[in-house]
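FYI, not all chains are in this one, though none of them got moved.
The chains carry the letters A and B, assigned in the order they are written, with residues numbered from 1 in each.
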């Protein structure tokens, strides 16, 4: 049987939409179900939206909530969609829980609805990593996976980079 | 350093385009470089096009050529884009070589250029699986990975299914 995967949605650029009346970006619903359909994905996936916020607006209680959901859910394979700005911080907090699960955080630099988003690709990455990597917490961005304590988002390029070369 | 990954392009639906003069689908160049750019992928990837054909038109010499390239290339992580109709057959042939490498075959049911393709997602899957799975040959489709001797393409739905439930 295909692995059971839990997805927690927290918001971030990934799920932002364009509000044409006010000319601003905002959150409505997650696009994950439509993404899985487009990807013709037959995995056993359960999606739950925990919050719909910018990761710069996340407070410690939000991260704590995400961690608790990772602990409590039945699945051992968890993907979290998350804003990129504080993704590393949340990943570190979850890692402290030393769960016997594989947890992969991913996000996007461009909203999924904008046509040229990296989100569809990143989610493809994250879903594969969560099935194939050993227990632990990871960040999946730019086609790669990183350990939370050896990665940072380069704020001028938007790329995720290892703190030290892992070779 | 990021893993070095070799990609062999063989054609398939993935890279088909629409010829507006004749109203037919055809092959021109691979779209992989533009896909990696869109995915903001920073992996160390080398792409080589081996052929640009429908997998129904593949003869044994074509598959043999693909296998030899898998054996000879320097990289231990190989992704092959391939038509879905005979993907399993090619995977089985490569598996016989018992290479000390991770080889992942992937493809698409809808051409990448058609806007609603599964290809971008599948390639995200394949690139993650090739980094995270142990040595062996795999097929990455529908968000999942399969062993060549335990998968078939369901011709009426287009989905890849395990021959027997692997649970």
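Everything below uses one rule, namely that a residue touches a chain if its C-beta (ideal position, glycine included) is under 8 Å from a C-beta of that chain, and two chains touch if they have at least 3 such contacts.
The structure presented is a predicted model; accordingly, all values stated were derived computationally and were not measured.
Identical protein chains form the entire complex, numbering 4 copies in the structure file, with 2 of these shown.
Just so it is clear, only the chains that are shown with their structure count from here on.
Distance between chain A and chain B, defined via averaged C-alpha coordinates, is recorded as 25 Å.
Looking at the complex, you find that chain B touches chain A at residues 1-2, 35-36, 38-43, 109, 116-118, 120-129, 131-133, 140-145, 158-160, 165-167.
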